[in-house]
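Here the complex is missing one protein chain, while the rest keep their positions.
Presenting subunit A:
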Amino acid sequence: MDSNQADHITLERILKQESGKLISVLTRIFGSHNLELAEDVVQDTLVKAMEQWNDKVPENPTAWLFVVAKNKVLDVIRQQKRTYEFAKDITLLLESEYTLHPTLNELLDESEIKDDQLRMMFACCHPELSEEAQVTLILKTLCGFSTAEIARAYLSSEETITKRLYRTRQLFREGKIQFEIPAEEDLPQRLEAILTTVYLIFNEGYNSTHHSDLIRQDLVEDAMFLIKMLSEHPVTNHPKVLALMALMCFHAARIPGRLDENGNILLLKQQNRHLWNQELIWFGKGCLDAAAEGGELSRYHLEAGIAYEHSNAETYDMIDWDNIVYLYNLLYQLYPSPIVALNRAIAIGETEGARAGLEAIEDIPDKDALKEFYLFPATLGEFYKQLGQADIARTHLEEALSLTQSEVEKSLLRSKIAQLSAD
């Protein structure tokens, strides 16, 4: 990559993140019912930046964007105050020249913007919205994704995403989605919804189910940007948030070792651990230690604990599988999902052998729910392979092959099937 390209990528990231800030603060100013107006003004600002920065990027791009956006906001308010009603609590202050500038300056203050970004996150993850809509909206508003980029990331058509956004914005227009930090009694539940959405984005980035690329670095980075924002805000700086951040750090740290030079998946056993990002692991460990204060134990604490065991082992043989099984046991009690049970069975297979692993799978009460999940037959196939029962293994691996859309996962399964015949 030459330096021009590098500059270009950084600039794109700056524009995306700043656009997230701007949409948040403009939604605060115009009111959540005017989300589209906020998006339009930010869009105009970005277009102007693209036009004028062609020659030379200003020394402080953020300040430039904010000045331009502020002027556009002034125009909109002065010219269209009879058309729009802005955010209820400040609309009178925006309509009077006595108070317009001071009010805007106050709202455009850095610390206010952090609150607005948080309000935007709560708005995007509002219980009125489907999980799909939440992911789409958070990427669109806070992460600065275009409709086309969202469509690409989730292998969907632009039309589908546009329709989804239209319906979502309708709820904003109708005033059903408040732009506020929830009251204390609602906070835990609302925060949980945000964490689920952020984790969904991260997982899609870390292990793309929709894409020929296994890893979508942009989604990983955006999910980490969102969790960092939550962890830095006093309202949401909860142990659970820090635990999820730790978990994401441990996973992200291993990304550089997950694929070989041809883009094929390397199993944990085959990965070059020297390629893992030690700094990120170390940072994640700090988050996990901080998350331990306060006595809360969430699924994210346990998942981070498990990921840490993997990250911390110097070689594959040094992985403490007993502790991992112990953590999965706790996780399953707290969060009894069949997928957790499946992963627990894999860990049991590592400590006690394939037979015990198969028994653990057999004991999963709701294992029917896993039927469509490629990892279920893939794991069965692996255990039977280890037991030397090649025919049964092949049946399971072939079933797994039919269940995944991911090219890299398919190619991994094919190579396992090929090994069966070779053995």
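Just so it is clear, a contact is a pair of C-beta atoms (placed from the backbone, for glycine too) under 8 Å apart; a residue touches a chain by one contact, two chains touch by 3 or more; residues count from 1.
In this text, contacts and distances are computed from a predicted model.
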The chain missing from this complex carries, among "Iron ABC transporter substrate-binding protein", "ABC transmembrane type-1 domain-containing protein", "YciI family protein" or "ABC-type glycerol-3-phosphate transport system permease component", the UniProt name "YciI family protein"
Option from A:43, A:62, A:99 or A:404 whose C-beta touches the chain left out = A:99
Touch list for subunit A against the chain that is not drawn = 89-90, 92-93, 95-99, 101-103
